[in-house]
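For this depiction, one protein chain was excluded, whereas all remaining protein chains were kept in their positions.
Let's look at chain A:
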Amino acid sequence: MVRFKNRWFLVEFIPIPSDTKILSTPPIPLSRSSTEPIQLNLDGKAIYSALKQSVLSNYGDVGWGAVGLSLSVKYFSPTTNVCIIRVGRDQHKIVWGALTLLNGIESAKFIPNVVHVSGTMKHVQLAAIAHNRTVIARYRAMADAFGKIFS
């Protein structure tokens, strides 16, 4: 049977507050003293259009034609900046590359970090749960460490 197969990406967008270079001062969320993540004002539609722009500028109309019909953003969580994207299997590399080459949306800059790639939605959901767990654990560890410094 010739089934249409998909690839599901689990992407985490790591926000970068401003133009921080390696040897300048502003801290980034992971090493911030407060445990709140910075809010990027994104939503599914904004991500989709940014991704479309990235595919168009890096791969042209041909690339978008290969990808466009099957690309969709299925889930986005503003609190953890985690996104689930679905693409067709044959063109998933194009989208993956375009995602990596994405730098930010309008003013907000971020690092796209593809955490998991899978063929089924179920496994992506499981991966998302596991990822959230590790991130929360990391924040908690940081909070503990920060608390210890002051106690």
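Just so we're on the same page, a residue touches a chain if its C-beta (ideal position, glycine included) is under 8 Å from a C-beta of that chain, and two chains touch if they have at least 3 such contacts; residues count from 1.
Just so we're on the same page, contacts and distances are computed from a predicted model.
One chain of the assembly is not displayed; among "PHP domain-like protein", "Serine/threonine-protein phosphatase with EF-hands", "Translation machinery-associated protein 22" or "CobW C-terminal domain-containing protein", its UniProt protein name is "PHP domain-like protein". For the options A:8, A:76 or A:96, the residue in contact with the chain missing from this view is A:96. Among the residues A:6, A:53, A:80 or A:113, only A:113 touches the chain that is left out of the figure.
Touching the omitted chain from chain A are residues 14, 16, 19-28, 30-31, 93, 96-97, 99-101, 103-104, 109-115, 138.
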